[in-house]
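Dumping the structure here so I can ask a few things about it.
Note that one protein chain of the assembly has been removed; the remaining protein chains are unaltered in position.
Letters A and B mark the chains as written, and numbering starts fresh at 1 in each.
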Amino acid sequence: MNNNRKIVLPGERISDKKLYLPNTFVEGEETFAAVIGMLDEEGKYIPLESRYKPLQEDTLVGIVTDVRHAGYSVDINLSSPAFISSKDFRVELNLGDIVSCKVGQVYEVGDVDFAEVKKLPPGKVIHYPPAKVPRLIGRKSSMINLIREHAGGDIIVGNNGYVWISETSNIPLALKTINIIIQKAHMSGLTDEIAQFLKNQTGESKISAQTGE
Amino acid sequence: MGGHSDLKLLVNGKRLDGRTQFDLRPIRVEVGVLHDADGSAFVEWGKNKVICGIYGPRECIPRHGADPYKAVLKCRYMMAPFSSLEEHGRSGPNRRSTELSKVIREVFENLIIVENYPRTQIDIFVDVLQSDGGTRTTCVTAAAAALANAGIPMRDMASAVAVGKADDTLVVDLAKEEDNFGQCDMPVAFSYRKKDILLLQMDGLLTRQEIETLLNEAEKASEKVYVKQADALKKVYDSKEEKFKM
Partner (left out) sequence: MPEEFKDLIMSHLKRDALVSSLKKGVRFDERAFDEFRKIEIQKNVIKNAEGSALVKLGNTQVLVGVKFDIVTPYSDRPDEGTLVTNAELLPLANSSFETGPPHEYSIELARVLDRGIRSAECVDVKSFFVEDGKVLGLYIDIYVLDHAGNYTDASGIAAIAALTDTRMPKVEDGKIIRTESKGKLQLKSLPITVSSIKVDNFWLVDPNIEEELAMDCRVTIATTDKHVAAVQKGKGSLTKKEFLDNLDIAFKRSSDIRKML
């Protein structure tokens, strides 16, 4: 943790102006943190733990939890499943299918329109802290491309905190890498550290492949 | 309370465990101790050991119990059958645990921004693994840390401590013997920013002046408790991860 960054707890004042940011609240003329977060060098508030709230254009990964004739219930890490109407999405889905989609219109908490719904091939879906999604993607997707490159297959990061890793990937390697990012998401210089880690790991796995381990 | 004993609780200003009148017992807070819970905390306070897990906001069950405008808060306080030095306890809720579940829930109804999550529920599970007097204030302290660890939006933090009177002396943070054989026990929880009273219970006899003194001391003590909670919450973001030790 850099010295000029500061962790703030729920109820701590983050500005003497009204800011109306997510995960904050305003009282009088001041703004307060509602969840644990970090004030960066410029005094910008970055939540460190938060629940997922859908925003337009978000990419989501979900799992079909119910099939009805009007459409599908999909678990997208909200308190109740979202509904994809079969009118909007013509491909037939089955219980347990993994899908990716974009968030269209957001009406109120929980009510969301979907666009670009796609059924994904077999893979592993993991739960990842939604507040830390930007670090997993990285600037211009630098971090996630780095992992894709070393792990082989495809990875889709949902802003909702569900991450799909294709079965063609080196899943154990992807998991280990993502765990490091979870633990160090608030630290700087992470992309370089991960690059080094992946380099070492894939070096090792090549050696163990040769010895037949 | 009101138990009869020849036990002297204070000798020359020193309490049985060597503390002076307004000292707190050692307190250790750790957060993120559970893997599946959305947030969690472990608090060791004197010999008390309490673990708290938070789940939610999640779908409200039963559905007809949901509130269309806000999240419903649920709390379950339980004592493990092996938690006390006395005989093996019965498992399952009883009248005492039901009341404590309610007063703990009513602390956090003041703090959590429930309007953000209509039609959902937030569960606070607090389990007393070892008891030593002051379990409810330990539980409030653990639950506040666990809720912050879960990223549940709150307007303030809560920190609690029991104050009271033993051997005609006003004391802060009653140990088990002081709780059992003392004259008065008054658990209090304060919010940190606003200094609102979030939990207040009392039994025994006190004058108005004594109550005022005790509330002032409880407020000061709760700020020390807050420091422990804050340190634990911030420690998660230090580079070195330490293993959870019970």
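Here, a contact is a pair of C-beta atoms (placed from the backbone, for glycine too) under 8 Å apart; a residue touches a chain by one contact, two chains touch by 3 or more.
For clarity, every value in this text was computed on a predicted model and none was experimentally measured.
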Listed residues A:Leu60, A:Ile98, A:Met143 or A:Val157, member touching the removed chain: A:Ile98
Per the touch definition above, residue among B:Phe22, B:Tyr55 or B:Tyr237 touching the missing chain: B:Tyr55
Positions on subunit B contacted by the hidden chain, ascending: 34-37, 40, 47, 49, 51-53, 55, 58, 76, 80-88, 91, 123, 125, 127, 129-132, 245-246
Contact set of subunit A toward the excluded chain (per top definition): 63-65, 75, 94-98, 120-125, 165-167, 171-172, 175
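Quick note on the criterion: only the chains that are shown with their structure count from here on.
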Inter-centroid spacing, subunit B versus subunit A (mean Cα positions, whole Å): 33
For the subunit A and subunit B complex, residues of the former touching the latter: 1, 7, 9-12, 23, 25, 27, 32, 34-36, 38, 47-51, 79-80, 109-110, 131, 183-184, 186-187
Footprint of subunit A on subunit B - complex, ascending: 39, 56-59, 111, 113, 116-120, 147-157, 191-193, 230, 233-234, 237-239, 241
